[in-house]
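Here the complex is missing a single protein chain, while all its other protein chains stay put.
First chain written, first letter: the chains are A and B, and each begins at residue 1.
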Amino acid sequence: MKQTFGSFGKTLLAAGSLLAAVSNVQAESLKIGIAGPVTGPVAQYGDMQKIGAMMAIRQINEAGGINGQTLEGIIYDDACDPKQAVAVANRIVNDDIRHVIGHLCSSSTEPASDIYEEEGVLMITAASTSPTITEKGYELIFRTIGLDSLQGSLAAAHIRDHVKPERLAVIHDKQQYGEGLATTVKDLLAADGIEAEMFEGVTPGDKDFSALIAKLKRNNIDFVYYGGYHPELGLILRQSREKGFDVPFMGPEGVVNSDLAAIAGEAMEGVLATAPKSFDQNPENSALTEAFKARNEDPSGPFVFPAYAAIQVMTDAIKATGETDPYALAEYLRANRFDTTIGEIGFDARGDLTESTFMVYRLHADGSKTALSE
Amino acid sequence: MSETALYVLQQLINGLTIGSTYALIAIGYTMVYGIIGMINFAHGEVYMIGTYTAFITIIGLVTMGVGSLPIILLLALITAVIISSTYGYAIERVAYRPLRGGPRLIPLITAIGMSIFLQNYIRLAQGSRDLAMPSLISGGISFGDPALFEVSISWMQMIIWSVTLVSMTALALFISRSRLGRACRACAQDLKMTNLLGIDTNRIIALTFVIGAALAAVAGVLLGLYYGTINPYIGFMAGLKAFTAAVLGGIGSIPGAMLGGLILGVTEALTAAFFPSEYKDVVAFSLLVLILLFRPTGLLGKPEVEKV
Partner (left out) sequence: MQRALFPALFSALVTFLLTCLVIGVKLEQDGPELTVVNADAATWGWIAFAVVAVFLVQLFHQPLSALKQRLPTPHISALLPREQLRSRLTPWLIALVVLGLFIWPFMVSRGSVDLATLALIYVMLGLGLNIVVGFAGLLDLGYVAFYAVGAYTYALLSEYYGLSFWACLPIAGLMAATFGCILGFPVLRLRGDYLAIVTLGFGEIIRILLNNWTDVTGGPNGISGIEKPTLFGLEFSRRAAEGSQTFHEFFGIDYDSSHRVVFLYLVALLLVLFTIYVINRVQRMPIGRAWEALREDEIACRSLGLNPTVIKLSAFTMGASFAGFAGCFFAARQGFISPESFTFIESAIILAIVVLGGMGSQLGVILAAIAMTILPELAREFQEYRMLMFGGVMVLMMLWRPQGLLPMKRPQLELKTS
């Protein structure tokens, strides 16, 4: 008994020192926080961001790291809840991490960005599209995705030039993303002389839209722009078809999701959407797309490549400046252009991309989409 | 008929459909409250579990190659009823029975805890994302001048009406004609006295929970087919609306629950018809508050005398 204890104790000691040694080595790596929803109803979008960023980190580490350091991605869950996002931001600062990819939902990024700017943490979001995030004059906040305002104006232009509806309805889901987009589209079209006959909100989580559809029918609507996410639009499409209300719909990138096909089925055919360019269709990215597929990860999500690009620009800046100080990196990001998986990009004074990455697509019932010329 | 009349008719049809499902779930609340005076917060989750079970059964049968739609639906209904009833029974047995007779606050907390527990239990088991099934029963009839407004009634809506009607009738007959039904009524009137007269009140109470759960399961199957999508959080809102319906009709009264459900459904639909749809929920809650303030016993309820 004493013997086994002795050898057991030695093993423990060995394991302990090995662990200590390993963790020492870990301490040399550059930690990058990846903040987004891991749990909750929009977890699949957080997943897109995560696989994009982690793939970039993995590939960079395989190529030898940055300036001799390995990168380490640490996942933080904010469940798309502003309160949890604030807690996550505080935790990231506590954990001495000064580079963050995230958050995802605009309502989470908004309060978190206040903390990051205050505490000197560089933040690049690959998914938050609300314009207000970069309107506060912050130095350290960037994004590798287009703005809602760009998405909205693209949609409005398309509606004005190609759809030319006689009786337009604009519906939204009363959330920041959806209502913001819907308001932008409505106002832009109104300025061009197309007044919306209906402008209404629905409650997210609601399942029964028969009343709304009857109202749309009654008002003889011939085109609907929907600002919001796929669960509600899917149900609206499905129920519209059942009730014989067959008009074209258009939505933002929040509805471009394979789940939309599951919910709406055939009713999804022909729905228009503005979405980031499908970077996974770009032949230049074929190797990367294959790498994702080899790991059973879906590269077609709208935030996968922007997240990858975010890591790219961050590490390019680190390599070029030779340091990891967020302020130095921020200066470098603003002053230069980068060759990334989402194309050649640059940042303006506010931290937004200088080029628009959105396009108009027609969605199909099998989940695929075709690009329409603008 | 004028255009407005047709439009109102359509909204009435929509309202009656959703209202009948509220009624089915509301009966569970009202029966339990009538007998043991407790609000079963977890009832909405039992409805949600019924929906999930129906989905699992339907997809499972389709995967196994069963072709006949009526058989699939029937089996889904039976399975959902069995599983939900088991849940109703188990919840009562485990969480509520030990607390009977104590202060009223305690079972309420337990019920809230149970509701949260079940929501997350299903979330962990089946994922928090929406799960969607293609429409199994589609199409319907429509009438009315297309130039004015075309009213459409889908087959699914008619199925919902008929199944609800059959269930309500079955329940009404059971309560009024059978021995167990009589025992239920006796327990609702005076629990202690019924116990003294030799009826096993524990079993009757358990039966009440089972019946409520079974009806909620029926609603779950119907709505699962009607909407085609489910997630673990649908129980909360449905439960709240159904509870509003039960209170509206008079909590403790089964016809009241039926009436309350229909009224709530129609009110919601008509509100959405003439005002922005986002105010649908406000109307439901405001109705609840107003009824409780001005007529707490509801439309068909009997005023409760509090004995000193």
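Here, contacts are C-beta pairs under 8 Å (C-beta built on N, C-alpha and C of every residue); 3 or more make two chains touch, one makes a residue touch a chain.
Model, not experiment: these values are computed from the prediction.
Student: Which candidate, B:12, B:82 or B:158, sits in contact with the chain we can't see?
Tutor: Selected residue, touching the omitted chain: B:82.
Student: So which of B:9, B:99, B:158 or B:270 would be touching the chain we can't see?
Tutor: B:99
Student: In the complete complex, which positions of chain B touch the hidden chain?
Tutor: 33, 37-39, 49, 52-53, 55-57, 59-60, 63, 79, 82-83, 86-87, 89-90, 95, 98-99, 102-110, 112-122, 124-127, 129, 131-134, 240, 243, 247, 278-279, 281-282, 285-286, 288-289, 292-293, 296, 306, 308
Student: List the chain A residues touching the unshown chain?
Tutor: Touching the missing chain: residues 38-39, 77, 81-83, 86-87, 90-91, 93-95, 107, 110-111, 114-115, 118-119, 132, 136, 174-176, 179-180, 201, 258-259, 261-262, 265, 365-367.
One rule holds for everything that comes next: only the chains that are shown with their structure count from here on.
Student: Which bits of chain A are touching chain B when the two form their complex?
Tutor: For chain A paired with chain B, touching residues are 39-41, 43-44, 174, 200-203, 205-212, 214-215, 217-218, 231, 234-235, 238, 242-244, 259, 262-263, 265.
Student: Over in the complex, which chain B residues touch chain A? Could you list them?
Tutor: So the residues of chain B touching chain A come out as 3, 7, 10-11, 14-15, 17-18, 128-132, 134-135, 138-140, 142, 149-150, 152, 154, 156, 223, 227-229, 231, 233-234, 237, 268-269, 272-273, 276-278, 280-281.
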